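Up next, chain A:
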Amino acid sequence: MTALLEVRDLSVEYTARDANAPRAVRAVDGVSLDVQRGETLALVGESGSGKTSLGRAILRLVPAAAGSVQFDGTDVLALSHDALKAFRRRAQVVFQDPKASLDPRMCVGDIVREGIDIHALAPREAGDLRVAHLLEEVGLSARDAHRFPHEFSGGERQRIAIARALAVEPVFLVLDEAVSALDVLVRAQVLDLLATLQATRGLTYLFIAHDFAVVERIATRVAVMQRGRIVECAPTASLFSAPASPAAQALLAAIPRIPW
Partner candidate 1 sequence: MINSAVRPAAAAVVAVLIVLSAACRGADTGPSGGVLVVSVGADANSIFPPFGVGTQDRVVSELLYDKLADIGPSLNTIGDIGFEPKLARSWEWSRDSLTITFHLDPRARWHDGRPVTSADVQYAFRVWTDSAVGVAQRVALSSIDSISAPDALTARVHFRERTPAQFYALVYTLVPLPAHRFAAIADTALRDAPEVRAPIGSGPFRFVSWTPRARLELAANGAYYTGRPRLDGVVFVVAAQGATVAARLLAGEADFLEQLAPPDFAQLPADGSVRAQPYGGFDYGFVQFNLRDAANPLAPHALFGERAMRRALTMAVNRTTLVRSVFDTLGRPAIGPFSRTQWTADTTLRGIPFDSAGAAHVLDSLGWRDANGDGVRERNGRPLAFSLLVPASSRVRQTAAVLLQAQLKAVGVRVNIDQVDFNAWLDRAQRGAFDALVGAVRTSPSPRGVRDLWGTPGPGRGAQNWGQWSNATFDAQVDSALAATSTDAVRAHFRVAYQSAIDDAPAIWLYEPRLFAGVHRRLSVRALRPDAWWSGVASWSIDPAQRLPRDRRAATTP
Partner candidate 2 sequence: MTTGAWHHLRNDAGARAAAAVLAAAAACAVLAPALAPYDPTIQPDPVALRLLAPSWQHPLGTDPFSRDVFSRMLHGARVSLGVAAGAMLLSVTLGTALGALAAVMGGWVDTAVASLVDVLIAMPRLLVVIALVATFGTLSPWWLVVLIGGSGWLTTARIVRAEFRDHLQREYVVAAVALGASRWRIIRRHLLPAVAPQIAITAALALAAVIPLEAALSFVGFGIQPPLPSWGNIILDGVDYLTSAWWMVVFPVGAVTITVGSALVLADRMRVAVGGEEHEP
């Protein structure tokens, strides 16, 4: 079976508006990676290492400067308008800051059903039912559909964001620092939820994080990024026991250990 996602030599550039002249900054520099169906590939690196850009380029949320992205056999970077819309049903994203990623002016029900409406997946009442279902699936209550994001805690908001992503029934989720902004307590709960969803829905995750501590629990494999490149990619267990790159070693050393 081929990989669900094949990224080859992907580069992303930004125009930095410096004081003097605009100059191109290469955020992602020739990255290649595969994500197998049903696995969780963790992408770890310090801030500014280009992991977020990589994730967004894969979803075509930012333009790629070079390279290719094959998703389930089709070239994502060459998709037509309609095909792109179809692709967006299959690949979804959850962002780091649950406060910023939810439209504060929409009630939770509307947020979650936006994808259903865009892709015309269900008529009015059936849509409501689906929204209720989704909310319950992520650990909220159907009644929460009428409330607004600001009435929820951080963890709950992230659940809403997950429900929104799941509404279009994707097979692939980019979790862009999806738990980084959460308290340790909530973080564990959301990670549990993600694990459960992966199990029940057969999802594939690209899990972006800056912290080995969270990755350890959820990832099948870990890719370590540094300055736009992937410096190491290995199964979780082997990476944790024998990190090869200095970047991975530093990250590993930084996990706070409680002196039991």
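Selection rule, in plain terms: all candidates are chains of the complex that A comes from, given by their letters.
Following the convention adopted for this analysis, a contact is a pair of C-beta atoms (placed from the backbone, for glycine too) under 8 Å apart; a residue touches a chain by one contact, two chains touch by 3 or more; residues count from 1.
Remember, predicted model here, so these are calculated numbers, not experimental data.
Within this complex, chain A is touched by candidate 2 out of 1 or 2.
In the complex of the two chains, the chain A residues touching candidate 2 come out as 56, 59, 61, 84-85, 88-89, 92-93, 95-97, 100-106, 114-115, 118-119, 148, 150, 161, 164, 168.
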